[in-house]
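A single protein chain has been omitted; all remaining protein chains appear in their positions.
Here the chain labels run A, B and C in written order, and each chain numbers its own residues starting at 1.
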Amino acid sequence: MIKIAYIGGGSKQWARVFMNDLALDEGDLCGEIALYDIDREAAERNRRIGMRIGNCPEARHKWSYTVSGTLDEALAGATFVVLSILPGTFDEMEVDVHAPEKYGVYQSVGDTVGPGGVLRAMRTVPLYEGFARAIKRCCPKAWVINFTNPMSICVKTLYDVFPEIKAFGCCHEVFHAQNFLCAVLHEQLGVPRPDRHELYTDACGVNHFTWITEAKWRNVDVLSLLPDFLQKYYRSGYYSGSLTAEQARTDPFCYNNRVKMDLYRRFGVLGAAGDRHLAEFVSNKWYMSDPRQVEEWGFHLTPVSYRKARQQERIEESIRLADGTQAVQPHRSDEEAVRLMKALLGCGTVVSNVNIVNVGQMPQMPLGAVVETNCVFDSDSVRPVTAKQLPSDVCNLVYRNCVNIETCYYGIKQRNLQMIFESFVNQPLCSSLDMAQARSLFEEMLVGTRKYLDEFYDLQAFLDNK
Amino acid sequence: MIKIAYIGGGSKQWARVFMNDLALDEGDLCGEIALYDIDREAAERNRRIGMRIGNCPEARHKWSYTVSGTLDEALAGATFVVLSILPGTFDEMEVDVHAPEKYGVYQSVGDTVGPGGVLRAMRTVPLYEGFARAIKRCCPKAWVINFTNPMSICVKTLYDVFPEIKAFGCCHEVFHAQNFLCAVLHEQLGVPRPDRHELYTDACGVNHFTWITEAKWRNVDVLSLLPDFLQKYYRSGYYSGSLTAEQARTDPFCYNNRVKMDLYRRFGVLGAAGDRHLAEFVSNKWYMSDPRQVEEWGFHLTPVSYRKARQQERIEESIRLADGTQAVQPHRSDEEAVRLMKALLGCGTVVSNVNIVNVGQMPQMPLGAVVETNCVFDSDSVRPVTAKQLPSDVCNLVYRNCVNIETCYYGIKQRNLQMIFESFVNQPLCSSLDMAQARSLFEEMLVGTRKYLDEFYDLQAFLDNK
Amino acid sequence: MIKIAYIGGGSKQWARVFMNDLALDEGDLCGEIALYDIDREAAERNRRIGMRIGNCPEARHKWSYTVSGTLDEALAGATFVVLSILPGTFDEMEVDVHAPEKYGVYQSVGDTVGPGGVLRAMRTVPLYEGFARAIKRCCPKAWVINFTNPMSICVKTLYDVFPEIKAFGCCHEVFHAQNFLCAVLHEQLGVPRPDRHELYTDACGVNHFTWITEAKWRNVDVLSLLPDFLQKYYRSGYYSGSLTAEQARTDPFCYNNRVKMDLYRRFGVLGAAGDRHLAEFVSNKWYMSDPRQVEEWGFHLTPVSYRKARQQERIEESIRLADGTQAVQPHRSDEEAVRLMKALLGCGTVVSNVNIVNVGQMPQMPLGAVVETNCVFDSDSVRPVTAKQLPSDVCNLVYRNCVNIETCYYGIKQRNLQMIFESFVNQPLCSSLDMAQARSLFEEMLVGTRKYLDEFYDLQAFLDNK
Partner (left out) sequence: MIKIAYIGGGSKQWARVFMNDLALDEGDLCGEIALYDIDREAAERNRRIGMRIGNCPEARHKWSYTVSGTLDEALAGATFVVLSILPGTFDEMEVDVHAPEKYGVYQSVGDTVGPGGVLRAMRTVPLYEGFARAIKRCCPKAWVINFTNPMSICVKTLYDVFPEIKAFGCCHEVFHAQNFLCAVLHEQLGVPRPDRHELYTDACGVNHFTWITEAKWRNVDVLSLLPDFLQKYYRSGYYSGSLTAEQARTDPFCYNNRVKMDLYRRFGVLGAAGDRHLAEFVSNKWYMSDPRQVEEWGFHLTPVSYRKARQQERIEESIRLADGTQAVQPHRSDEEAVRLMKALLGCGTVVSNVNIVNVGQMPQMPLGAVVETNCVFDSDSVRPVTAKQLPSDVCNLVYRNCVNIETCYYGIKQRNLQMIFESFVNQPLCSSLDMAQARSLFEEMLVGTRKYLDEFYDLQAFLDNK
C-alpha cells in the first residue's frame, strides 16, 4: 500500500496515461493517489475518471483516488511524488513559441530550449523551488518523478534547493529512437520488428538532445546497419509508426526522421529524440530557417492554437469520462514510469534512461549539471551508468546546450536578467539574431508573459536599462 | 551455437562448476567448449567429464567438448574466452605464502596482494601478455572472462596490451557479503532469508577489497540493521552458512565475519569480501600479527599443504569421474558467469559486480586502474555503473592498494625490479618489516620462484646490487 | 653561445623585430641565427639586414647570421627554434578572407578561426607535422617558439606529433589588453600610465579569445574601475595608443575597444585580445553582421589587398635595408620572446601568457587542448599557472571554440573532410549560414586554395559526394 502524490493532477493527458498504466500493471502495486492541481475541478474530474478505470473489467488494481486541497496535504506521507504541471497557460506558451517568428526564429516545440525554453524556465523554476522546499518539509524520503518541461532545469532546481532529494526526470523521446532502430532492424535484416526492450542502447546527452552511441540487438551492431538504410530513406524520410499520408502531412507531432538520419550521416552517432526536439538544439539555420525548410526536413512546427484546440477537446472528453457519458477504455502505454517505480520498490532491476545530476556518468559534461543517461533502478536506488564518450563535434553541440541551461538556471536562481539574457542569445535557435534583435525579442517576450514573472523578477529595471 | 575457449581447461574446480552451470542452465545457450591447458591430460579428463555431464538426465544442454593442442587453436573463432589458470604450481605458491612467515608476515590467502600477491603477479603478467596478444590475433571480438588471481592485475594486463579487448573479471566474494546481509535481514527482521539477488548493493573497490556502501532490500536500508546485529554477534562472530563447529574450527576457508563487522563498526561501510581476503589489504598488525590473532578474528590461514592435499584428492576424483567409476552429479552453483554470458548474448539485462578498467565509475580512484563495481550487462555490452563515494578513510585504504597494484603492474611491464620492490614494501601486510627485512624477504622469494621468473627478469643483477 | 633556428627566416616583419630585440637586449645572449625559408632570397636579405643591425652603434650584441639550405641544416644543434611562416601565400589568404563575403560572412582577420581559420589550418597542419618530425630528428631538446597562426592548432600539431617537444606559442594580443588597462588606471585614478609589466593579470582562454578575470596594480582591483570608465567611453570607444583621427579611420589594424568593453559589460570579465580578434570568436551577428556594423563597433575589416600592398612595400624596404641604401634603425619592441628565452637560459623568472597544452591549468577546458594562460618561465622550464575559473557563460563561448579547434585538428590529422566541415559549420562566424550555403562556401574555398591542399586531401571525392 503506497501513496502517490500527483502534482498537476488535473492533467488532461499524462495523468490519464499514468492512471491506466497503474490499473493495468501485472505487478502488485496498489494504494492511494492524491491529486493536487491549482485547477481543482480538473483534479476532481481525474479522480472520478481514475475510479472508473479501477472499475473496468481490464483493471487489475483498484487504486483509491483523492483530491488534496493543498500541496502539503498531497505530499504528506507520499512514497512517490509525480510532478507534471503546465507552467503558466497556453497563452504564455503562445508568446514563447510565436513571438520569435516575427524575428525569423521558428520553433517546432518551444518548451525546452530556444527562446521559448528560456522564458518557460523563467516561469517554472520559482514554482519548482517551492516544490523542492515542500518535499523537504513533507516527504523528504519520497521518490520524485518529474515529467514537466523544461526537464533538465526542473530536475536541476529540485537538487539545487534540496540536495538530498531522490528525484529523476522521465522522458519517452529516446524510446522513439529505439523504435526507429527496431524498424531499421526489420527493414535491413528482414527479422520481425523487435520490441525496443530487446535492444541495448547507450544513450546520453541532455534531455531532448540525446545521442545513441551504441545499439546492440543480440550480437548485431544496429548502428552499422544505418548506412545502407540511409541509402534508401535519407531523402524520402521514414515514418517508424504506421500512419496515413494525411496524418504525416498534418499532424504537427509527426516527423519522418530525416533530421535524425542527417545527424547520423554527419556525426556517426544517432540523434535520439524526436526530430522536432533535436532541431531545436542546433543552429536555426540547419533545419528551421523558415517553415519551408522545416517541411523539407519532414517535420512540423506545432502552433499553440493547435494545442489550445486539442486541450479544449480533451477537457470535454474528461467531462464525459468523469460523468460516465463516455466509457473509459484503459490500455497500456509505452511509458516506463510504472516499471521504474516497481524496480524502486524492489521488484527487479531495470535499466532505463532518465535525467539526473551528473556525478561522472558523462565525464565530458560539467559535474552537477543534469544529464540524461542510462541508470540502474533497483530497491530504493537509482545509480547512473557511465556513458560512452561522444565524438568531439557532437560533444561540442551538447556541451553548449548543457552550459546554456546551467547559465540560465543560475541566472534565474539569482533573478539576474542580464545573465538569463546571455543564455538566451547563446541559444542555437537564436543564431540568426543580431544583438539588438535578440534584446528586443527578449524584452517583448518578458512583457508578453510578465503576469507570471513580475512576482519574481525586477523586469522594469531591466526594461528601462536600454 | 557458440564457441567457448577455456584456457586452463584442466582446472579441477572452476571448470567443473562452469560445465555444470552451462549444462543445467534454463536458457538456450549451446555449442562447443574448447579446452586448452598446458596439462593436456587434465584437459582431456575434463572433456570426458563434460560429456558425461551432458549425458545426465538433469542436463538441459549437451555441449560438445574438444581439447585444443594450442592456444591459438582454442581461441580461433571463440565467442567467449574463459581464463582460469594457476600461474606456476603449488610449489611456487608455497614460497609465496610461507616464506614471509619467517619474517613474521602471515597471509590468509596470499594470491592477491601482500608479498605472495606480488610474486604471483610477477609470474602471471608475462603469461597474460601472451594471452592478450593471442586474443588480438585469433578472436579480437570475443568476450573474455577472467577468473585467475591476482584478478586486478590480470585484467589490467589484458587491457594494457590490447586496449580494444572486451574483458572483465568475475569474482564471487561480494556474493558472500550479500549472503551475509541476507542472514542479517533474517536475524533482525524475522523475515525468511531472502535470496541475495533480491538485494540491491552498491559495491566498489578493488577485487577482494570491495565495500558495500549501500544495501537495500525493498524499502529496507539493510546496513542500518547492522548496529543492532553487531550488539549480538560482534564478539562471537557469525557464520552465514550452515556448518558444524568442527568445520568452522578446521576448514581453512571458513570465517565468522568478525573482520567484516569490525570494518563496518570502524568505518560505517561494510567490507564486502571474505574476511580472509579483507584482512590482507590492511596493516598486518590489524588482524594478522600472528596465528593467534588470526584465530581471535575468526578466520584461518590457509596452508599450501592443505591446497596440495585437496588438489590430489580432486585429481583422483577427476580420474574417477572421467572414466565413469564415479557418477557425475551436476548441480547449479551461485556463480554468475553463465548469467552474464547470456546477457551479453541478448537474453536480458543483468547488473552484477565485475572488475574492469576505471572510466569514471570510481572517480576517487585513478582512471585506467582496474576496479570492481556494478556493471550493466546486456547485448554485447558491459557498461560500468557509477559507485557511491567511499568515506575518506576507507578511500585511503583502497587507494593505497589500487596504486600499489598499478605500480606493481608497471614495474612488471618494464621488468623493473626496483619498482616492483617498492610496491612490495608498500604492501600493508609488510607494515611490520623494516627495509632490510623487506629486501631480504623479497630476494628470498625471488630465488624461491625463479624457475618462473628467470625467463622474464634479470634477477641476478638485482640480487647482486645489494 | 647559442644557436637559434629561424624557420620562415625570410619574414618581412617578425624576423626584423626579433633581430632588433636580440641586438638591443641588455642581457648577454649571443650566438648564431640560422635563417631558413622557402624564399631563400628573402632569408638572404634578412641575413644581411641582421648583420647591419649588429654593426649599428646601438647594438649591444653582434649575432652571426647564416642562411640554411635545408630545414635540417637550420635545426641541427639549435638551442631555440622559431617558427614564423606564412602558410600558402596572400593569394590563398584572399580566398580565406573574402570568399565568405559573398555569403554574408565578414572576417576582420581570417587567420585564426571562422571559415578562413579552418582553411588556413588545413594548409598549415601538414607543414607543422613535418616541422615536428624534423625537430624530433635534429634537435629534440630545443625550445620551440611558435609565432604562426592559427596558433592553437600549430602548437597542437607539434605536441601531437612529438609529445616530448618543448614548445609554446607566443602572442602579443593580451599585452594590448594590458595596455588598455594601464590607460584605464591613468584615466580613472589620475596616476601616470603604468607600464603593463606593473600589472598582474590572470588571463586565460584560447589564443586570440583570451579573457582577463583579474587584474591588480599594487592593491588596486583594476577591473573594478571599468564600470565608471565605461560610463565615459562605452559609446564613443577609446583608443589606448596615440593616433590621429585619420589613422583611426583608415588603419585596418586599429580599433577603439568597444567590443572589449561590451564583453566586459555583458560578462563581467574583460575580453583580452584586439577587438578584431575577439569578434571572430562569437556569432557573426554580434559584431560583424555587415561592414556597417563593424564600423559602429569601432574596428575594421582587413582586406588582403591591403596586406599585399604592405607586403610589397616591405619587400622593397628589405632590399634597401639589405643593400644599405636605407639605414637600419634598431629599436626595442614590446614583444616578450627574448625575455622568455633569457628566462629559459636561467637568467631569472618570468611569468607571461603563452599557448601550451592543457595539463590542468584550465580545468574547464579539455585536457590536451591548447590553451593560453600564464606560465612560469625559468631555467629550461615552462610550467603553466592555474587560471581562475571563467563565468559559465564565457566558459561556454570559449569551450565551443576550443573544441572546434580540436575537431578541426583531428579532422585534418585524419584527412577527414566531413569532420573538418563539421568544425567549419560550427564556427560562430558561420552562424548566419544554412547548411547548403555552408557546404557551398566550404567547397568554394577548398577549390580556391586547392593548390596547397591536393597533396594532402582527397578533395575530389568530397566535392563529388554532394
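We take it that contacts are C-beta pairs under 8 Å (C-beta built on N, C-alpha and C of every residue); 3 or more make two chains touch, one makes a residue touch a chain.
The model shown is predicted, which means the values in this text are computed figures rather than measured ones.
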Handout entry: Shown chains touched by the chain that is not drawn here
Key = B, C
Handout entry: Contact with the hidden chain (one of C:R40, C:K216, C:R415 or C:R450)
Key = C:K216
Fill in the blank from the handout: Checked against the full complex, the residue among C:A76, C:V376, C:V447 or C:L463 that touches the missing chain is C:V376
Fill in the blank from the handout: Cross-chain touch to the chain not pictured, restricted to C:T386, C:Q414 or C:Q460, is C:T386
Completion exercise
Contacting the left-out chain: of B:K232, B:R249, B:R266 or B:K451, that is B:R266
Completion exercise
The missing chain sits against chain C at residues 198-200, 202, 214, 216-219, 221, 345-346, 349-351, 359-361, 363, 374, 376, 378-381, 383-388
Practice task
Spell out, residue by residue, where the missing chain touches chain B.
Solution key: 266-267, 283, 285-286, 289, 293, 392-393, 395-397, 399-400, 403-404, 406-407, 410, 418-419, 422-423, 425-426, 431-435, 437
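Everything below uses one rule, namely that only the chains that are shown with their structure count from here on.
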Practice task
Take each protein chain as a node, join two nodes whenever their chains touch, and name the resulting shape: line, ring, star, complete or other.
Solution key: line
Exercise for the section: Could you put a whole-Å number on the gap between the CA centroids of chain A and chain B? Expected result: 44
